[in-house]
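Worksheet: the structure to be examined is printed underneath.
Just one protein chain is left out here, and the rest sit where they should.
For clarity, chains are labelled A, B and C in written order, and residue numbers in each chain start from 1.
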Amino acid sequence: LPGQFAMIRPRSLYEPLLRRAMAFYRVGRAPDGQRWTEFLYQILGRGTQALARLREGDEVELLGSLGNSFDSNAAREREALLVGGGTGSPALYLLAGSLLEQGVRLRLFLGGASQGDLCGYPDFVQLLGEERIHCATDDGSWGDRGFVTAPLQSYLERLPREAPLPVVYACGPDPMLHRVAGIVAHANVPAQLSLEAPMACGYGVCVGCAVPVRDGSPGGFSYRKVCTDGPVFWSDQLHWPS
Amino acid sequence: LPGQFAMIRPRSLYEPLLRRAMAFYRVGRAPDGQRWTEFLYQILGRGTQALARLREGDEVELLGSLGNSFDSNAAREREALLVGGGTGSPALYLLAGSLLEQGVRLRLFLGGASQGDLCGYPDFVQLLGEERIHCATDDGSWGDRGFVTAPLQSYLERLPREAPLPVVYACGPDPMLHRVAGIVAHANVPAQLSLEAPMACGYGVCVGCAVPVRDGSPGGFSYRKVCTDGPVFWSDQLHWPS
Amino acid sequence: MNPLPENPLAIEITGTSFANPVWTASGTCGYGLDMAELIDLDRLGAICTKGLSARPLPGNAPWRIVETHGGMLNAIGLQNIGARAFVEEKLPQLRRYQARIVPNVFGYTIEEYLEAIEILETGEGISAYELNISCPNVKAGGESFANDPRQAAAVTETVRRATRRPVIVKLSPNVTSIAEAAIAVEAAGADALSLINTAVGMSIDIETRKPRLANVTGGLSGPAIKPIALRCVFQAARAVRLPLIGIGGIATVEDALEFLIAGASAVQVGTANFYDPTASMKIVDGLASYCQTHRLSSIRDLIGTIDLS
Partner (left out) sequence: MNPLPENPLAIEITGTSFANPVWTASGTCGYGLDMAELIDLDRLGAICTKGLSARPLPGNAPWRIVETHGGMLNAIGLQNIGARAFVEEKLPQLRRYQARIVPNVFGYTIEEYLEAIEILETGEGISAYELNISCPNVKAGGESFANDPRQAAAVTETVRRATRRPVIVKLSPNVTSIAEAAIAVEAAGADALSLINTAVGMSIDIETRKPRLANVTGGLSGPAIKPIALRCVFQAARAVRLPLIGIGGIATVEDALEFLIAGASAVQVGTANFYDPTASMKIVDGLASYCQTHRLSSIRDLIGTIDLS
């Protein structure tokens, strides 16, 4: 389901130990009935370097599908605004596809440090067409210069008052999601955010991936697990440390 | 030089940490003048598994040439008997070649647990011809059943008294070398043994590869480094723990 | 031949029998139930739960984990649902499986340990308690109970008096002498020792210059610490007569065998559950075939057989 992920690492490699969380990017069924799935990752550290050394035919250890998924029903009768930053963008591809199938109008805001960090851009262009995609890069090498949250914000501000409120789906690094949360709160727009957190297990046993979620407990929040309670949370549920 | 080795591991792999010692198996110069070298290894543990995952074009980190070498002059005017066990055999290939060049008569005794452990057998056959190779395997799957030291011993025993004494060059696991040492001591034949020892550095700084060598010190021996003082020692120098 | 072949993997620890010596370690298998989809809990020797306290605890702020070479650091902050919720919500479900249930228990004072035990005493189907003594003793300047053999003994003695169930004391490697710690808690009435808990470590983000863990320091676990853990088991086996349960970097059957040979009667699989969820099952299978290929009628015949000649 859109937003779910798997924990993967190359088979019988000793280091790094922990599997890496990867959102399902594309899935399908081959003519012979075999199911396939595609992940899209950016080479950042030891885990992704190890994945990058794999060659055709090499095996990976994979645990999934894990986590909850985006609620695409929330977009019924509304426009869907997808916001992806860096390695968060791949998580939106399946969602975009299923929203399109449901006939939802949608728009994608893609951000990254530089042009090469706009993960999946060519595939998104094919799926949605360039005119529905707004890009922003920190260095201005593609699209606007600056954070991807800027075009989102100005889009929301320019929406006609009478139009039905859109719904936002976002996935990316914490600082981006924090900004998105501020923008949607101000605009009174509902938003689903898919979080990244350091994960050891991915299936709920290590409690390493904790994120503060508002509730009735004494401190005003308690820790939930991104891997099993998430990775997708409603923006207004999240408690952002100040 | 025959008997020298290199310390190698795949480039930018995190685990295992330590390089593995590998004897130079074959060396040469390509038509374009580039030098090449070949190693022959048996997949045993983590280090050799990692090497086995390399594909054409992958890089390795290599430190060498390291260590001393077999003294092929010792075989002048004599017959040379080469004894290789398991992963020790590759160290003898260059030696065999250079002895042949010097016109030395030679004979090879190859041992291993099973047929597949007779490292380099096909290459040795090409170099020496089958008739000059005696094989022994623990399980009898090729050649004699039993230790490779048995055919060596009976060969030495059947040598005519008046013949000049041969010289033995051996490389293999400790128990084999220990047996060889006993046999050559009994037959009064000189022997050079190339030792294997666990090595961390290979260039003399860790002192992990110690082997007791007879000398005038109080205990009757002191520890030498296999990597820089060896790997080749005269059999009668070595102090075997009882 | 024996007409009723015994289970070669069965072991006994202070009068309680376990189907095999492979347990999952506290904090690495939740309350056991989350593992049920991935492994066969009926084939596990025992489950040590996430550390339970008398009252629920929220845990530390993120980040709580960092990967390191050969291991990971964690500073979860002992987040748990509390002993009462465990007894009421988790225990009834967990009892449906054959794996024995060993709640891991902690407190910040001796009284809190006692409170937690009293709540757990109301639950049925508990085979033993494992006391985590590596947490700070707020009444003794915040030093860990494990850092002072007298404090460790004091907790042990108090809990020992409060229950008839076996009490396993979990030792910390962050001490000058593991033997001294083992002797102290043996004298205080422990029925068995499990060792080791994590080693205190740290990691710094060189860009922000902040500790990577919100808690600054954390506990190092995984294969990186295996040699330390094995040494601790070996030393404890020489110091006390209690059954020992080996923990620390165990991921394969070879690892488990090393600990048994060093003197452990059972082992716990911790961090390996994260990166190889079926590790414990592979170890159970591996031990069974080891017994077969080595003609051991019982894995017990391997315990403590290290050859020092």
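Keep in mind that, in the parts below, contacts are C-beta pairs under 8 Å (C-beta built on N, C-alpha and C of every residue); 3 or more make two chains touch, one makes a residue touch a chain.
Since the model is a prediction, treat every value here as computed from it, not as a measurement.
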Among C:P62, C:P103, C:P211 or C:P243, residue touching the chain not depicted: C:P211
Of C:G32, C:G77, C:P166 or C:G201, the one touching the omitted chain in the full complex: C:G201
Chain not shown: contacting residue from C:A61, C:A85, C:A140 or C:I228: C:I228
Where the missing chain touches chain C, by residue: 68-71, 73, 147, 174-177, 199-204, 206, 208-211, 216-217, 220, 222-228, 230-231, 234, 249, 254, 257-258, 261-262, 305-309
Missing-chain contacts mapped onto chain B: 9, 15-19, 46, 61, 63, 197-201, 203-212, 217, 219, 222-223, 228, 241
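Just so we're on the same page, only the chains that are shown with their structure count from here on.
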Chain closest to the assembly centre - both centres taken as Cα means: C
Chain of greatest Cα-centre distance to chain C: B
Averaged-CA centre spacing for the pair chain C and chain B, given as whole angstrom: 46
Whole-Å gap between the CA centroids of chain A and chain B: 57
Sequence positions of chain C contacting 2 or more other chains: 69-70
Junction residues of chain B, two or more chains touched: 14-15
